[in-house]
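Each remark here refers to the structure printed beneath this line.
A protein chain is absent from this complex, but the other protein chains hold their places.
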Amino acid sequence: MLRYNFIYELRLLLRSRWIQLLSLLLLVLFGFSTFNGEQKVQKRRSDIAAAKQEVQESDQAMIKLLDSVERGMEVSVPYWTIPTSPMAVGNYYPRVAAMEPQPMSFVSTGQADLFTHYMKPTVSGDDFTLNFTEMSSPVQLLFGSFDLAFVIVYLLPLLIIAFTYNVLSSEKEQGSLRLLASQPISIGKWVFQKLILRFFWLSVLATFSLLATIFLVGIGPFQWGAFLSLLALTLSYMLFWFALAFLVNLFVGSSAKNAVSLIGLWVLFVLLTPSVLNQLGSKLYPMPSRTLMINKMRERKAAATERQDEILDNFLRDHPEYAINDSTQTRSFYHRYMASQEVVKEELQPIVNEYEKQLQKQQTWSKQLQWISPAIVVQESLNQLAGTSTDDYENYRGQVMGFAEVWREHFMSFLYNNQNFSQADYPGLPQFHFEQRKDKSVLTVPILLLMTIVMLCCGLLASKSLKTGKVLS
Amino acid sequence: MILKTFFKESKEVWRDGRVRIAFAIVLSLLGIAIWISARQYQNINEQHQMAETTERAIWDNQGEKNPHSAAHYGTYAFKPKYPLSLVDQGVDKYVGTSIFLEAHKRNEAQFSAAADQTGLARFGDLTPDFILLFIVPLLIILLGYNSFTKEREMGTLTLLKSQGISSWKWVMGKWMALFFPIFVLSAILFLIAGFILSNLQDFGVFNWSSLFTMFWIYTGYYIIFINIVLFISTRVKKSGIALVLSLSVWILACLAAPKAASNIAETKYPYPTRQEFAANVLKDKQGGLDGHNPWSKESKLLEQKVLAEHGVDSIHKLPFNFDAYRMQKGEEHEAEIYFKHYNHLKEQFTRQSNVYRGLAVVSPYLPTRFLSMAIAHTDYATHWDFADAAENYRIATQKFLNDNFAENSSYGEWAYRADADFWKELPDFNYDPPELRTILTNNASSLWILGTWMVVSFSILLLTSKTI
Partner (left out) sequence: MISTNNLTKKFGDFTAVDNLSLSVNEGEILCLLGANGAGKSTTINMLLNFIPPSSGSATINGLDVVKNPIKTKEFITYIPENLMLYPSLTAMENLDYFSGIAGKKLTPTQLSNFLEEAGLQTNAFHKRISTFSKGMRQKVGIALALAKDTKVLLLDEPTSGLDPKAGNEFGELLQNLKNKGVAVLMATHDLFRAKEVATHIGIMKGGQLRQQFVADDISLSQLEKAYLDTMNVTEAMP
């Protein structure tokens, strides 16, 4: 039966122009979304490059200034920005801490439109108030982006529904089912084969359109490994929807009823479940009010300012290593300020941690429950693949905070030793290197496939007890 | 004829078990959505109130301090939540809720809810606007896709035609049968929303006319969908195909078009990155007067100008503290720079809005969404308005502080401390969102687009009804 189904399914699909229509649709959708994604990645790259370029230029200016000062020449900049002061370097000549896009970043915008991709932490800034959000129109954030992940997660299932909702019911409605049912075959198996064949052809089309668009749009560097993960994810998600269509075809009935049921399932899995889970998550692990955090922060800061001198003394007692080579014992605004910053930071750490902890909890919770809807699983996995998931930005945030600490530490010893910054110190400036996350999940595709296979088996088993009469009536 | 068809169709629709189930599902979803939103709204409002009073207390109790220190210490403007955000959350999740008001710097609103949530948040929320904008049109499709195709399939079409009926009356009957339940459903929803809102404690500026306007806008949106769904049903032979076509329209209008629009808008009229923006502002600032830098060229120029104006030869002889005066002038100059840069942003936003308007040709969702957000005070324009009001307040606050500094101290007297009671004299920050009338005027183009959609789709439906 498979041989004949194979030959004639293709012929039927070609003659009903399904194959042509799907190829066109897939090419257009993949093409447009990949193009959009790639454009965003390009912009991100050029933004980072421009920022780095700017730092290079200002570094050259700094070296020139240092040179002039070291030679005892007059300089025409405000005195507090002269880079012999370590605090001036730390504040006015920051490094770019950039999160470079990954090879597959074009796949999913994820959180990339919400968060920034490069920061320039300074010595006297408050790390915990660093604003990691990007300056983007909230309307854009609300509507989201027409990226490949959107096509795969939202639109592909709808294409599959249109492609499969009437596999059995159309036979009934056009009258060929009676002849078919009088053949020595099992109808359940027949539907199964038809759907598997349609899955096969759609997979072939999807693979080729994906490859074609990637080469046409000119994604580089192309990585086979990453591409294969993308493909595996897409195909297993497609198979999930085919399995659903299989069950609905077997048990529901007329074409229109099938379509309505499948659309209902789509709304449930793609629209409702994620939003309900999100709302439940933020209800269960609510973020403490940020405005209240601000209030606390300001109270602490005010308190710290009042006892600045005391704090500085304590600080130097606790951190003798900073002032080890200081012979002048000069104390300026920054000596006091940096010391109280440190104290405020320590005091606020528990409050700041609260946010991280709640976000972590929400994250863990949603990771556990994501299996309720494969749409969430696939979206999340695509984000991970693209390096644009919440985890990735959390990781980046952590690294930037760490770097900010390193940057501050670097200048603290200069400050407390009352040591000037010189040209010779320039090469020793800390640099930021972004590390990708390592803990990427590899189990998604197998679990998704397992779910699907279970559904298919249930369908096949149930179809054995399916009465032909029920199908025919 | 119209009424007969209406009753017959309504009966048929009501007898269909699936329809009743669908109605029940939509109603209960709405109930949940309203309940969740009401809880959230109350919660946020409490937090807001608390933050506002605490912040004011912090400001008032600064004690004796130099006014410029107080200016650096700064204060916060909090964005209130408006009652109709219960119906449409709009972009609220994606914009910050508080703006730090300090000397020399215009800050953006910080701490958006979306940044504090997981990636799940990007799927959207189960809120009334989600149901109103996405699910109710789906319900319309479900109720109406086979309105005409079923007559074809059952063969009753030929029978009906042989009765010599006037086809537009027949279409109107079917139209009403589809419109009536949807109208009742949304009317119930809006009544409940109004009832809840008018019973909420401290509900701010809720008024029924805004709610009614919103209701009519959604009704218009549904009329457009009804017209489209019925039109497809009259043109197509099979129910299945009618359903798939109607759904495609839905996908295009509600899902694809907004996202595509957002991509096009962003590529054509991009925003600078936050760092870029900051760098640009800094560059402009460096070229101008800096209140803290008495040695710069601009400071010297100002000094000469002021000395000339007052006819004295030394800043010590001025009747006010020149440090504070320079500070204020610097502040004004910086405010101008910010005004320029934020204006650029605003221009980009306006151009982006035009892209969205342009794409409203393929999507009635877009004008509806924008109108609904605007009336609910949850759109981007209201956020701009709030940010501008906060900026004006910041400028006024700086002037208030610098003036005190200038009047009560002499040049070089940085040790001056203002009275501990002085801070209380600063007026509160008050923000009133635009009135309904203003909103409607500002969004007149969206109203026109929606109206055109309605008229055109309705005429096409009626004009083509002869050839069913």
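Structural remarks
Order of writing sets the chain letters: A and B. Residues in each chain are counted from 1.
Note that in this section contacts are C-beta pairs under 8 Å (C-beta built on N, C-alpha and C of every residue); 3 or more make two chains touch, one makes a residue touch a chain.
Computed from a predicted structure; not experimentally measured.
Every shown chain that the unseen chain touches in the whole complex is listed here: A. The residue touching the chain not shown here, chosen from A:184, A:221 or A:428, is A:184. Checked against the full complex, the candidates A:12, A:28 or A:284 give a single residue touching the omitted chain, namely A:12. Listed by residue number, the positions of chain A touching the unshown chain are 1, 3-5, 7-8, 11-12, 15-16, 174-176, 178-186, 190, 467-469, 472.
The criterion applied here is as follows: only the chains that are shown with their structure count from here on.
Centres computed as Cα averages put chain A at a distance of 26 Å from chain B.
If you check the complex, the residues on chain B that touch chain A are 18, 29, 36, 47-48, 50-51, 54-55, 58, 62, 73, 76, 78, 90-91, 93-98, 100, 108, 110-126, 130, 134-135, 138, 142, 145-146, 238-240, 243-244, 247-248, 251, 255-256, 258-263, 265-267, 270-277, 279, 290, 293, 295-296, 345, 348-349, 352, 356, 380, 383. Interface of chain A with chain B (complex): residues 32, 36, 39, 43, 47, 50-51, 54, 78, 110-111, 114-120, 129, 131-146, 150, 154-155, 158, 162, 165-166, 169-170, 173, 255-257, 259-260, 263, 267, 270-272, 274-279, 281-282, 287, 289-292, 294-295, 298-299, 302, 355, 359, 362-363, 366, 375-376, 379-380, 383, 389-390.
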